[in-house]
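All protein chains but one are shown in place.
Residue numbering begins at 1 within each chain, and the chains themselves are lettered A, B and C in the order written.
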Amino acid sequence: MRCGVVTFPGSNCDHDVYHVLKHVLGQEVFFLWHGEENLKSCDLVVLPGGFSYGDYLRAGAMASLSPIMASVRRHADAGGLVLGICNGFQMLLESQLLPGAMRRNRTLRFECRDLHLRVERADLPFTRGYEAGQVLRMPVAHAEGNYVDSEANLDALEAAGRVVFRYSDPEGELRDEHNVNGSARAIAGITNEGGNVLGMMPHPERCAEEVLGNSDGLPLFATAVAGARAALETQAS
Amino acid sequence: MSKKKETDQTIRARITVFPRPEILDPQGKAIAGALERLGFDRVSEVRAGKSFDVVLEGTTAEEAEAQLGKMAETLLANTVVEDYAVEILGTATT
Amino acid sequence: MSKKKETDQTIRARITVFPRPEILDPQGKAIAGALERLGFDRVSEVRAGKSFDVVLEGTTAEEAEAQLGKMAETLLANTVVEDYAVEILGTATT
Partner (left out) sequence: MSGEIKARPGEPQVDEQLAIDHGLTGEEYGRLRDLLGRDPSYTELGITSALWSEHCSYKSSKVYLQEFPTEGPRVIHGPGENAGVVDIGHGWVAAFKMESHNHPSFIEPYQGAATGVGGILRDVFTMGARPVACMDALCFGDIDAPRMRYLVDGVVRGIGDYGNCVGIPTIGGRTGFHAGYNGNILVNAFALGLARRDRIFTASASGVGNPILYAGSATGRDGIHGATMASESFDADSEQKRPTVQVGDPFTEKVLLEACLEAMRTGALVAIQDMGAAGLTSSAFEMAGRGGTGFRIDTDLVPRREAGLGPYEIMLSESQERMLLVAERGREENLAKVFRRWGLEVETIGEVTGDGVGRVLADGEEAAALPIDPLAQAGPLYRRPVAVPKDLEARQKDPEVPEPEDLSGTLKRLLGTPELGCKSWIWRQYDHTVRTNTMIGPGGDAAVLLLKGTPAGLAMTCDVNPVYCGLDPYSGGSQVVAEAVRNLACVGAEPLGLTDCLNFGNPENPEISWQFRECVQGMSAACRALEVPVVSGTVSLYNETDGVSIPPTPSVAMVGLVPDVSNLPESCFQQAGDRIVLLGEDASDFGGSAYLRLLYGVEQGRPPTVHLGTEERLADLLRFLAYEGLSTTAHDLSEGGLAIALAEACFGRASGHLAPVGARVHVDLAPRALFSETQGRAIVAASPENVEKVLEEAETLGVPAVDIGEVGGDRLVIGCDGGSIDLAVEEIHSIWSTALPRALGM
């Protein structure tokens, strides 16, 4: 199926995602250019990690105003799959495709390490390959992953079951010291009402090959690919 | 777009952006702690924000105010968690 | 150190920190570019700085000014590349 990876000035995980989709999963993958509106009729659009425009203002802020984001929004509204990883998640927040915002990590430092994630929703196009409550190990690498929103909005988010991943200990318990960046309610990833837009800080593309010692991230892409095909078929019929 | 001059005024303005009071401010908290450790024992709170000094050319104070507000709304502030204020620092006619 | 109250005044102040004029300001440069792309065609320059709102308690405006200057020198500003300004926003007696 057709997958698109958007390259913004300063994206630096675009090639990593491309590699997983193309060489590990054998999909048709295209790079999409921030300055154009053309999604090359991709079924899955990935906003990759990196430092778009250096993240010189707020992470993802300038990129969220790129021409391509209008198309991404239309794609999302039409039920198309959108995956925002790290900087891509920050863009989804800045463009308000997802609620809330990111502040600097409570350590006020860039944090690059493996963290554990508890899967809260295993029924989404991106997470069907996991079990609810399953614990994954995934690398994080960011300085602004401290998710915030008003208590009311957070409650609404929880009530709607839109929290997809939480930072946990290896057993799946929510313990503060495992919530390195200090995210509200240990939130590591959330989705939209439709469940077709996923934003997450950890990097599934960095743990999608056994040769790197960890493939916990692979099912996410594998099912997204399958899911997108399904969506495509329902649209066709 | 071209810089067609309507007026010959140059306007200097400052946009200040702060996290909303109800939003936690890890940076401000850390700074308050550091100041306390340095012996600044009168400090009871610190909030960390951003300032942007903007120079506009060929415009009027009124037009500028409007423009600066839009800049803050669309780019400089994330109104989900931040408040902003616009202040004209000076007007010069060249 | 303990917060022994000398006065019952609460002072709100703002410390603003900007890169020195001759120092490259990549942030300001990037923001100016973004504003231009958004059609704000009157913008000729942007400098990006930081603001810190500090609340001091049990002190006087004079003492506060001095303290705030020290805070900027020792922690909030990197005087090798940045200038700072201190401004008292308000004084309240509780």
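A few notes on this one:
The rule is simple: a residue touches a chain if its C-beta (ideal position, glycine included) is under 8 Å from a C-beta of that chain, and two chains touch if they have at least 3 such contacts.
All of these numbers come straight from a predicted model, not from anything done at the bench.
Taking every chain of the complex into account, the absent chain touches A, C.
When the whole complex is considered, the residue among A:Ala78, A:Ala132 or A:Leu212 that touches the unshown chain is A:Leu212. Although one chain is hidden here, its contacts on subunit C can still be listed: residues 19, 22-26, 29-30, 33, 78, 80-81. The omitted chain makes contact with subunit A at the following residues, 9-10, 12-13, 15-16, 19-20, 23, 49-51, 53-56, 109-114, 137, 139, 141, 143, 203, 205-206, 208-209, 211-214.
Throughout what follows, only the chains that are shown with their structure count from here on.
Subunit A and subunit B have Cα centroids lying 31 Å from one another.
Distance between chain centres (mean CA atoms), subunit A to subunit C: 35 Å. Chain centres here are Cα means. That of subunit B falls 11 Å from that of subunit C. The set of subunit C residues that touch two or more partner chains comprises 31, 34, 38, 48.
Each of the following residues of subunit A touches two or more other chains: 57, 62, 65. Those residues of subunit C that touch subunit A in the complex are listed here as 26-27, 30-31, 34, 37-38, 48. The touching residues of subunit C, counted against subunit B in their complex, run 1-3, 10, 16, 18, 28, 31, 34-35, 38-59, 63-64, 67, 70-71, 74-76.
Contact residues of subunit A toward subunit C in the complex are 53-54, 56-57, 62, 65.
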